[in-house]
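First the structure, which I've put down as structure tokens, then a few questions once you've had a look.
Of the protein chains in this complex, one is absent; all others appear in place.
Here the chain labels run A and B in written order, and each chain numbers its own residues starting at 1.
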Amino acid sequence: MNLFGKHLLTTQEWSVSEIEAVLGLADEMKKDRFSSKYTSLLLHKTFFMFFYNPSVRTRQSFECAATELGGHAQFLEPSSMRLKTSKSAGETNEDAAKVMSRYACGLGIRMLEDKVQKYGDGDAFLREYCQYGAIPVLSMAHDKYHPCQGFADVQGAREHLGGISGKKLLMVWGHGALARSWCSVQESILINSRLGMNVTLAYPKGYDLDPEVIANCKKNCQAAGTKFEITNDPVECYRGADIVYSRNWMSPHAYDPVEGFQKKREVEAALKHAEWITDSKKMAVTNNALYTHPMPVDRGHEVSDEVCSGPRSIIYDVAENRLHVQKAIMALTMSKFDYKPSGKSASKKHGVAA
Amino acid sequence: MNLFGKHLLTTQEWSVSEIEAVLGLADEMKKDRFSSKYTSLLLHKTFFMFFYNPSVRTRQSFECAATELGGHAQFLEPSSMRLKTSKSAGETNEDAAKVMSRYACGLGIRMLEDKVQKYGDGDAFLREYCQYGAIPVLSMAHDKYHPCQGFADVQGAREHLGGISGKKLLMVWGHGALARSWCSVQESILINSRLGMNVTLAYPKGYDLDPEVIANCKKNCQAAGTKFEITNDPVECYRGADIVYSRNWMSPHAYDPVEGFQKKREVEAALKHAEWITDSKKMAVTNNALYTHPMPVDRGHEVSDEVCSGPRSIIYDVAENRLHVQKAIMALTMSKFDYKPSGKSASKKHGVAA
Partner (left out) sequence: MNLFGKHLLTTQEWSVSEIEAVLGLADEMKKDRFSSKYTSLLLHKTFFMFFYNPSVRTRQSFECAATELGGHAQFLEPSSMRLKTSKSAGETNEDAAKVMSRYACGLGIRMLEDKVQKYGDGDAFLREYCQYGAIPVLSMAHDKYHPCQGFADVQGAREHLGGISGKKLLMVWGHGALARSWCSVQESILINSRLGMNVTLAYPKGYDLDPEVIANCKKNCQAAGTKFEITNDPVECYRGADIVYSRNWMSPHAYDPVEGFQKKREVEAALKHAEWITDSKKMAVTNNALYTHPMPVDRGHEVSDEVCSGPRSIIYDVAENRLHVQKAIMALTMSKFDYKPSGKSASKKHGVAA
């Protein structure tokens, strides 16, 4: 399998065996983090990170990843860089992408809902860089998808559950004042349905996600012979879940009637749904479910402290996994690393067939 | 001696022998800056730098230090990172610290008086990261202390004076429009009293420092059998000094009556005390004293150009020493470096007994 040069905007566009390669290598890298097998893969190479939105974990973990592979990640804030976006004039993306391809081995881009005129513009922006650049483009979270978070979620779940195939994922909306992006949530239901999980998606009326993502998620479940359901019941959805993932997200009306992201209105609406919090009482009807979240957690809104800091919470492990999956992705797409699965990884043991 | 994993908020919380280990290693590193003994100590490792306040020297010297130890320092400006402080909501420090511990080998934090609601909040913030994180937390200057500056001061003084034990340090307030933090000043009188200096602290009425620091300084002098005095005389204080350290600092009323740092009022008050400048006339009654300052110097207010650029000024050497002491601290707390004092360092020759 040769992933060299491959873009990553969503795991939905990669084959299951490609996804398993990332997860397998990430497991090996986690076990032997500073092995000389990995520490020269990007030696003297540069990875560009474009942060249209600020970030804690994504910045930290990508820059660490480059360092641990022997290379260097440049932290770039394009808002001050005279580049063209859907909200600003400047150098064409063609010109920028073609020059950057001469300097770097890869390009990560983060562009969330408040940096674009309408949902989908961020995705289109990344695809323009894919089109014109000669180096792999990697989503570091954009308005539609967050593939690295999806990989980290799965790595974490497998570490704690063994396999995830046939288990139930509850993806549940959480109330709060953050009006968050759809990207982590959409990526998670896509990759988990792809790898054989039953998916229950629960949210208050009015918080539908991208219909294209839902359609793909249904197809994934159909192909795997698993169940996909959507419910608006904030309590019953927990029944029998093996993993509970709670997260606030914005409504599909976030961008209308005027152009641009309407944060204030979203926040006001979201705060009305206080019953949408993951707490111990709700967790009691699950199948002793793991609790996960992509962080930062809005404690007291999305989830109670008791659950979030409880014995079944895997949030820190999943956050750590961001580092390992990103190292694996960078090694496979940006270096000539010839990865041979060892046959001993957790992914190998528990993964579904490719 | 094993310093691996140890936090550093002030030298007052380290033993004298631990302090001497840093100084001894810093001397060796200064003599043999790029020795292969040191250049792989943090190989492929990441040090996080949190700059709540901007900085020139601290940023430059810490990032250099990581590079010279083979690692990489990430420059992070948390003001844009949605982290919780005493002035802003966001992710809990527990969550942030626990995740960062998975990525990095150490965490430096800079948080000065204007970034907190009241004196002490910065110190409390660092202690929260110490409590929850699994990696050493290092003050890069906070509202109470600046341990790296203190180490650099002592290294510089010893280079020029041989030993400092039994000599007289004059720490003297300088006028000017900067309303500066107490951190460098407090750290300096603590570490120098600890290592055997007589300390004279001189300032206009109304510029008292933290009573806890003064109490500790007195204890240090008592233990060492040296003299500690406070005076409000801007001239006589220079008599017999071996080192003169002048520096503007804010009054203890900087934060009242309302919450938050009152810079304007502080500046107006400070500018009234024009007699508080270190000049050649005052230096003439010293014991041919060295002049030092943690920089940036407010020339013409804190000190005259003649003294600051004169033959007894060691400001550039002390600034350089920031690099060496920080490398030593990072090597000792963040790597498994097994430091054995060579017995030839200046610190060894001149240091007080541990």
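Simple rule for what comes next: a residue touches a chain if its C-beta (ideal position, glycine included) is under 8 Å from a C-beta of that chain, and two chains touch if they have at least 3 such contacts.
Quantities reported herein were computed from a predicted structural model and do not represent experimental measurements.
For the chain that's not shown, point to the residue among B:5, B:206, B:296 or B:310 touching it.
B:296
Among A:32, A:95 or A:208, which one touches the chain that has been omitted from the display?
A:95
Could I get the residues of subunit B that touch the absent chain, sorted low to high?
34, 39, 54-57, 59-61, 63-64, 67-68, 70, 72, 75, 295-297, 299, 315-316, 319-320, 323
For review purposes, identify every residue of subunit A that touches the missing chain, sorted by number.
43-46, 48, 71-72, 74-76, 80-83, 90-92, 95-96, 98-100, 102-104
The rule is short, and it goes like this: only the chains that are shown with their structure count from here on.
If you average the CA atoms of subunit A and of subunit B, how many Å lie between those two points?
Comparing mean C-alpha positions, subunit B is 41 Å from subunit A.
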